[in-house]
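Missing here: one protein chain of the complex. Every other protein chain is in place.
Order of writing sets the labels: A, B and C. Residues in every chain begin at 1.
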Amino acid sequence: MARSSAETNTSSAERTLTMARAGREAVLSEMRRNPNMFLIGEDIAKLGGVFGTAVGMADEFGIERVIDTPISETGFVGIATGAAMAGMRPIVEIAFVDFIGVCFNQIFNFAAKTHYMSGGQYKVPLTFMIGYGGGYNDAAQHSQTLFATLAHVPGIRIVAPADAHDAKGLMHTCLRDDNVTVWMMHKRLCGLGWLGFPLPTAMSSVPEADYTIPLGQSRVWREGTDLTLVGLGLTVHNSLLAAEQLASQGISAEVLDLRSVVPLDRDGIFRSVAKTGRLVVADEDYLSFGVTSEVLAVVAERDPSVLKAPAVRVAYPDVPVPFSRPMEEACLPSVERILAAARSVMKGSKR
Amino acid sequence: MARSSAETNTSSAERTLTMARAGREAVLSEMRRNPNMFLIGEDIAKLGGVFGTAVGMADEFGIERVIDTPISETGFVGIATGAAMAGMRPIVEIAFVDFIGVCFNQIFNFAAKTHYMSGGQYKVPLTFMIGYGGGYNDAAQHSQTLFATLAHVPGIRIVAPADAHDAKGLMHTCLRDDNVTVWMMHKRLCGLGWLGFPLPTAMSSVPEADYTIPLGQSRVWREGTDLTLVGLGLTVHNSLLAAEQLASQGISAEVLDLRSVVPLDRDGIFRSVAKTGRLVVADEDYLSFGVTSEVLAVVAERDPSVLKAPAVRVAYPDVPVPFSRPMEEACLPSVERILAAARSVMKGSKR
Amino acid sequence: MRPEPKQRLWMYEAMFRSRQLDTAVLAAYREGKTPVFHMGKGPLPGEMHQSFGQEPCAAAVCVHLGPDDAVAAGHRPHHVAVARGVDLQRMVAELFGKQTGLSGGRGGHMHLYDAAVNFFCSGIIAESMGPAAGMALARKMQRKPGIAVAFVGEGAANQGAFHEVLNMVGLWKLPFVLVIEDNNYGVSVSKRESTAVERNSDRASAYAMPGEYVEGNDPDLFCVAAGRAIERARRGEGGTVLELQTERLQGHFIGDSSGYRPQDERKAMRDPVPEYRQRLLNETVASATELGALEKRVQQQVDAAMQFGRESEYPAPEQALERLYA
Partner (left out) sequence: MRPEPKQRLWMYEAMFRSRQLDTAVLAAYREGKTPVFHMGKGPLPGEMHQSFGQEPCAAAVCVHLGPDDAVAAGHRPHHVAVARGVDLQRMVAELFGKQTGLSGGRGGHMHLYDAAVNFFCSGIIAESMGPAAGMALARKMQRKPGIAVAFVGEGAANQGAFHEVLNMVGLWKLPFVLVIEDNNYGVSVSKRESTAVERNSDRASAYAMPGEYVEGNDPDLFCVAAGRAIERARRGEGGTVLELQTERLQGHFIGDSSGYRPQDERKAMRDPVPEYRQRLLNETVASATELGALEKRVQQQVDAAMQFGRESEYPAPEQALERLYA
């Protein structure tokens, strides 16, 4: 990272913000500090971004630095990449992660590889702002998560904050990074009324001052001794709710928030699982070849003997997201599914 | 699968073929049986496919059924998908898997999801023929494997045969399947002189008659009791060579060939690991969120206690493929790396 | 020059049916979403892109189509589906996410499929162009009659698929018509802000095919131009780019206030449905009584479809795991 500082416990004033507001605050501050930074994407200048990530930006910075594009993702991702190679610091808004399929080559074969293929001659300081996730009946092409699709290919750093504090800090981190970074926000966490009331645990108190959060450091939201609940983004909150109920049944669950998918805090994952001996991973991305696969693999290759019971994955099943509410509800990594998983690992074979 | 039959031990004549020849034989036979089947892609009519997968096809079937396209992958993948929805059975050649980034949306958001999104009204009997893999210094954009990129998204069946016999049988299976299937051939296995002499173990004896191989059935190339070496495609052969050397040191390795990535033979993987208690997975795809992750996850979620030692992954590290030979060699899942992994699992903590 | 009276009545009926459907859907969509608008609540959740104002485009094209033809729409599909004759009850049931829906609730508003009339859509911009051209190719290869029509918005004309597909349509002379519904906006971005040229129909020459731009959101003018393009495709002379100037009378989706549109522009908006009704009366194509009867019949169909959708059962949760593969 370019100018990453350790996580700051600033003494400055704090306010409670939504994740969208908190992320936007970081963008505003970095845009003010850096004239080479600009926003580019669809519906950001006049609309302020479909998810409100760019509200007011055009008024402050003008449409030269807040650029509405045609519906040409391959074109403007490529253009942003070239601008980054030439000294600019673009922020690319892609409202739904579901759309990466129309520009995936520019992302993974060019932007992500240019620093390496050029032997370090060209930096690509480019940050994607991407919304993900379902749960509001937007069906198969507007509800996906796709963490692993982006994380499997080398050269892309990916964060998925779970609350406003991390949304701001990780946005600062991404915007100061000299590499391709992806800041991903679950649509149901962002705090837009029309996507549901923000979860209280996602709307957190946020320092006014700038601060960064180092990549690859997971966050323990709740200490526990009997099992580890790993999540990221929305599943952190579902895990916390599950942990509450488990506590009332005398089960002590530790809730670990990955915060960044790449780099992945393998040490943090293993440390917690080694302590509790039991693992449940909750993720809204598809099950197979996904985030949950990698988390289980970490334990299997470090020391599977720490597991007192088989690990359980609570992921999106390997089917497209159905439109109809009862079908989608059944597929989401809900509190209920996490609870069921937790009970099964507690029952699981002791040694 | 439409008309899948159990694996046939036909009494008909057998010949030793390269994988490319064997796959082509299946295509020829299915094209002859089915007038609605056609080939579409770049450089297939006059050139016969960059990797020889379509040699002679245009002469026999004419350029109406062997269609050379412009360099417009999103366009012709979409066109092939629509033709499939209208009753045709297209075979789409994409020479290098590295190119899926320019047509990924049509593949994963439309072709793979149409049967589901339409509630089964539209079938998409479409087979991709795709080359993958490195080891001949083709660098970062022409050497990738990307199994997991395709396998992570639901609705795509993926096979990666390791020898000519499976190349033919799995091609028949794909071409008779009424879903989107991907037949992937490692460029260094196909048997083209200019990509290196075919490995003797890849050039196998092939029945003249048609036969299919059920999806999701791994193949045990070599029985063993001390550890399981899981591979697919080229890494099967590296695992076999490693097993040879291990045998000479009194270590009995079982070599398991996944054969299909989707569906994955989870039972076959677990059965073998439960028997041997030790696991090494070799794969040329990137390490993280990859095939090796999923294989380890299977064991961790079924019963990690069968592992006498931590599992070891021999995958492509999370960097782009470097051009320079010594650098690329060091990254490939070589016999040496598999051997080192096997030794470490044998040393690994007993219980 | 005017279309046949039969055609004009057919168009009015298709436009009116779409309008009454969207009106009923709008009301149902609002249920459960007040006082605070929450997209995920109520009997009709999810994004909802309606067709108020764009009815003429679909009616004027589909009036020329028969059972052998294929039709693709995008994220704003209601008027196209209705004009194509998609089963209204099962379509509405799909919008409600019911088991009796076209896809048993798996598809939803942006993913309406009705194989019985060779209809499909897709929510990714310009993505259905390739599959539609593929249906045209299949007809040509199988020497079967029929053409394919794809409907996209003017914003889709800047997506790479537009270029790749039209080049192959031109190259292979596929029986295909691209209908561009130019409502001047892609969400909040106006055509002038997104498109280097004034008319996408002028881009047709880049693919060696004719392009035609028709102004005025006028069903009669649209009908004549569409007839030419479709006949040309049927004669095996290849594709056409037909760009139709239309009007988006509501926001991009329900909940969008269109605040980014200038006042005068919003004031100048005209509603093609009542206008066309009036023209049919003025030109004595039908009497008020005849139109009244037609409207009553259509309204009953729409009401019946809404009732069917509402009263149908939801699918069982576990059905989410079915139908992935054939």
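One rule holds for everything that comes next: a residue touches a chain if its C-beta (ideal position, glycine included) is under 8 Å from a C-beta of that chain, and two chains touch if they have at least 3 such contacts.
As the structure is a prediction and not an experimental result, all values here were calculated from the model.
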Subject >> Among the chains presented, those that the missing one touches >> reply: A, B, C
Original post:
Who touches the missing chain here, C:108, C:170 or C:219?
Top reply: C:170
Subject >> Residue among B:138, B:177, B:226 or B:285 touching the omitted chain >> reply: B:138
**OP:** Looking beyond the chains shown, say which of B:101, B:169 or B:290 touches the absent one.
**Re:** B:101
Subject >> Touch residues of chain C, complete complex, unshown partner >> reply: 158-164, 166-171, 193-197, 202-203, 205-209
Subject >> Positions on chain A contacted by the hidden chain, ascending >> reply: 2, 36, 38, 64-65, 69-70, 72-88, 105-106, 109-110, 114-123, 125, 154-155, 157, 178-179
Original post:
Mind pulling the chain B residues that touch the left-out chain?
Top reply: 42-43, 46-47, 50, 68-72, 74-75, 98-99, 101-102, 135-142, 193-197, 317-320, 322-331
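The rule is simple: only the chains that are shown with their structure count from here on.
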Subject >> Chain centre separation (chain A, chain B; CA means) in Å >> reply: 31
Subject >> Multi-chain contact sites of chain C, meaning residues that touch two or more partners >> reply: 101, 103-107, 111, 122, 124, 127, 160-161, 324
Subject >> chain B: positions in contact with at least two other chains >> reply: 74, 105-106, 109, 116-117, 154-155
